[in-house]
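What follows is a single structure, written as structure tokens, with notes after it.
Yeah, one chain of the complex is gone here, protein chain that is, but the others are all in their spots.
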Amino acid sequence: MDTQIADPTLITYDVERVRADFPVLSRTVHDKKGKPGKPLVYLDSAASAQKPRQVIDAMTRFLEEDYSNIHRGVHFLSQTATDQFEAVRGKVARFLNAPSERNIVFTRSATEAVNLVAHSYGRAFLSEGDEVIVSIMEHHANIVPWQLLQADKGVRIKVVPVDDRGVLDLDAYADLLSDRTKLVAITHCSNVLGTVTPAKEIARLAHERGVPVLFDGSQAAVHGVVDVQNIDADFYVMTGHKLYGPTGTGVLYGKYDLLKKMPPYQGGGDMIESVSFEGTTFKLPPARFEAGTPAITEVIGLGAALDYIESLGREAIAAHEHDLLRYATEKLSQVEGVRIIGTAPGKGPILSFTVEGVHPHDVGTIVDQYGVAVRVGRHCAEPLSERFGVGPTARASFALYNTRAEADALVSSVIAVKEFFGA
Amino acid sequence: MDTQIADPTLITYDVERVRADFPVLSRTVHDKKGKPGKPLVYLDSAASAQKPRQVIDAMTRFLEEDYSNIHRGVHFLSQTATDQFEAVRGKVARFLNAPSERNIVFTRSATEAVNLVAHSYGRAFLSEGDEVIVSIMEHHANIVPWQLLQADKGVRIKVVPVDDRGVLDLDAYADLLSDRTKLVAITHCSNVLGTVTPAKEIARLAHERGVPVLFDGSQAAVHGVVDVQNIDADFYVMTGHKLYGPTGTGVLYGKYDLLKKMPPYQGGGDMIESVSFEGTTFKLPPARFEAGTPAITEVIGLGAALDYIESLGREAIAAHEHDLLRYATEKLSQVEGVRIIGTAPGKGPILSFTVEGVHPHDVGTIVDQYGVAVRVGRHCAEPLSERFGVGPTARASFALYNTRAEADALVSSVIAVKEFFGA
Amino acid sequence: MMDELRELYQEVILDHGKNPRNFRHPDDANREAKGENPMCGDRFMIYLKLKDGVVEDVAFQGRGCAISTASASMMTEVVKGKTEAEAKALFETFHDLCTKDDHEHGDHGPVDEEAMEKLMVMSGVRQFPVRVKCATLAWHAMNAAIEGQDKASSE
Partner (left out) sequence: MMDELRELYQEVILDHGKNPRNFRHPDDANREAKGENPMCGDRFMIYLKLKDGVVEDVAFQGRGCAISTASASMMTEVVKGKTEAEAKALFETFHDLCTKDDHEHGDHGPVDEEAMEKLMVMSGVRQFPVRVKCATLAWHAMNAAIEGQDKASSE
């Protein structure tokens, strides 16, 4: 491990200082009658990340000083709130290296962003017999919207398999692409396996046939630098609460010519140019897709989260997380009976595993008593858990605030599980 | 005015104490080079209400101590977050006197709630030639979703007129109801005129023909006690940010037998029972309609907002607001050239007006320089502004924290507008 | 902390979890219902042989955590031979045991006290609210099967 500790990015990355930014990380859980329980070891950031003080403060400050509805007011607060809100659109564009802020649509979540594309693009441009290609490792958010479209329009869903490590089968993908393919919707990073998919190559192959590609960046955007122009994504979705930002925020990036030809998604205020019962006209994107009052305060908070991430440096964060993943993987593999699911090269800091003879649900309950928060279950990716024939798993995920000591705590709690069950 | 001051509800309602709960209300606007400008006179709560410290604190506390994703975790934080989130569902149910929390679906906003019904109920149960009845005073949020359904399914939209005071024409409504009517979607309180509609009678007439009714309660829920069982609403929507709660929160109340037969709205995590590429099954409502990670922190904040409202007392709030409306109406009517739009008896505390010879946009800019924040424009209710032949208007709206002194400030700023324009 | 875990995972439970009784699909079952916990992916099929209002046989298959497996296993042991009404009373009483404080337990008609004593080992789940579903899953499915439904409603 010495070589890693000598890595300069790790030396400059001061995780204890980072942790001090996250109030919740200093709490204990399972306190009893005033007696503190166990220190929280939060290894569930792939489900949702904790928020730094900078994000909490940005929201509080906004609510205490500048809050107002946006876009529709000439008064002072409305203007300043609008300016702050729209400035975040620019930040998101820069975060993804989008050509312009008009490529950025704010949604409630990644889930809503995929549904927006399925509803608007899908219903306008796909019809019976057309095919949508997804992968076996999609989160339900990138499966069920296409199934609803299937029920609605008779489109067909084709599924790209993965190998036993969890690597996407690119050959199979290339074979699935055909004249019937009208959309590809694939994750950029699996929330169960950690697999990072070859986005650029996926897009290139699809574009050879003129097929647009949506990437689910809910996990990928958190663990590395995403450049939507470089990978040539047509749509890219992400979700604020995993980016250390507030719940209620999501992002849809879209190429402008695609957004422009898409019909509205939801109807309401702010997305219209003019309304009458004879005929209503709609604004240009992104406004067209943002009906009603958006999550104003939360978008402000998302802006602070992106600033926070940039202040630490996305490459430094990735290096730190990668170190944790390597460390935890090595330690956990040494525990007999532990099987790690997802071993793709270059994977993100997500560690799914099973303990022989102990159901993950029981693993979760027991490690939780040691303060270790992991997710157990199918992680909203049921087809994948069937693929690996393991049913549910336990999943530890590492974030910019986790430490090697926490990885150790995970490992010793898993050992305690085994002892408990005599397994 | 003496009789009103003697009103006991007004005496016990301590507006200065209430104001102290709202940090933003003590700010000034248009500060110049460190010199404070004018004290903020916030009369734009119908667009969005300011947030009391109690709401801000509840969100901050949650983020600092208990934040986690919900519903899917066995670990401590996930459980406590889930419990707190679900407790708010119960609070909302009690706020609306819904029979149970399972009648309550969380959405992003009122806009999304109407779109949910249009998308799910509308597309499943309405078809070509079926009619949806709305009123001429709907907000775009309760017009455009039906127009999208019109474009999609060929349904027709029928429009109930109002009289010159802004009172809904119940006879015309009764005449519009026919065998072709499949849904009624009417506001419970107009955001421009303040008109409160006779919800119970509207529902009774519709139910005689077996037609379900949706009420847009975005304004009504703020200014009085709503009892969905008493008015016998089939659907009722409201929006958190006008209820002194966070942006990113909305509520759909639905009768359970209706919700239960409605197909999913968006697909994703948390709304499914089981997912496979062979076939996916969905959870029962409300989960069925809540795909993906919801606005967790914001729902917690909404709970705090409802608690706050209840702590002041909804009747006391309504009495206070009603006093302000009466006072401001009287004062403003005395200004020559001012025309008040919307004079229905029993209206909510919303005061739309025009100033002869001065465009509302100019009114807005000038009163803003006096610190007075009003909304100008068509208030997302374009058909209505055509109906009254006035185009855009200025709108002052009163909330639980406004004062008579602020009403005075409005009136003197309007007088200044007139002087400025020599009108 | 470890005390509570021991309370939840009592020896009996660990035993039933590892060696579930009546883990089979009887040929002559005439009722079956599925019980599913979407959160953790537990899935059981409960098989009943009902004759003249009596549960002549009851068995189960599927996979789940130690708690749900043990609870299913114990359920089959105590329900066998009961009348439909007795089985339902046991279900209701057991449900109270897992979810309510003692003084809040309702009266669900006469129950087999001996059976309830056996089931007492499950009461530790009260300290683990998120595990209550595990403990009651098979029971819900058994109840659904008696009522002629093919799955326990998820809520």
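Note that the chains are named A, B and C in the order they appear, and that numbering of residues resets to 1 at the start of each chain.
We take it that contacts are C-beta pairs under 8 Å (C-beta built on N, C-alpha and C of every residue); 3 or more make two chains touch, one makes a residue touch a chain.
Quick caveat, the model's predicted, so the values are computed rather than measured.
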| item | value |
| --- | --- |
| Neighbouring displayed chains - absent chain, whole complex | A, B |
| Which residue of A:74, A:137, A:259 or A:319 touches the chain not shown here | A:74 |
| Option from B:94, B:209, B:260 or B:361 whose C-beta touches the chain left out | B:361 |
| Touch list for subunit B against the chain that is not drawn | 30, 32, 37-38, 357-362, 365-366, 369-370, 376-378, 382, 385, 391-392, 420-422 |
| Absent-chain interface as seen on subunit A, which is shown | 71-74, 78-79, 83, 272-274, 283-284 |
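By our rule, only the chains that are shown with their structure count from here on.
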| item | value |
| --- | --- |
| Intercentroid distance (Cα basis), subunit C paired with subunit A, Å | 38 |
| Chain centre separation in whole Å, for subunit C relative to subunit B (CA means) | 46 |
| Inter-chain centre distance, subunit A versus subunit B - centres from mean C-alpha coordinates, in Å | 32 |
| Interface hub residues of subunit C, defined as touching at least two other chains | 39-40, 130-131 |
| Overlap residues in subunit A, where contacts from two or more other chains coincide | 30, 361, 365, 376-377, 382 |
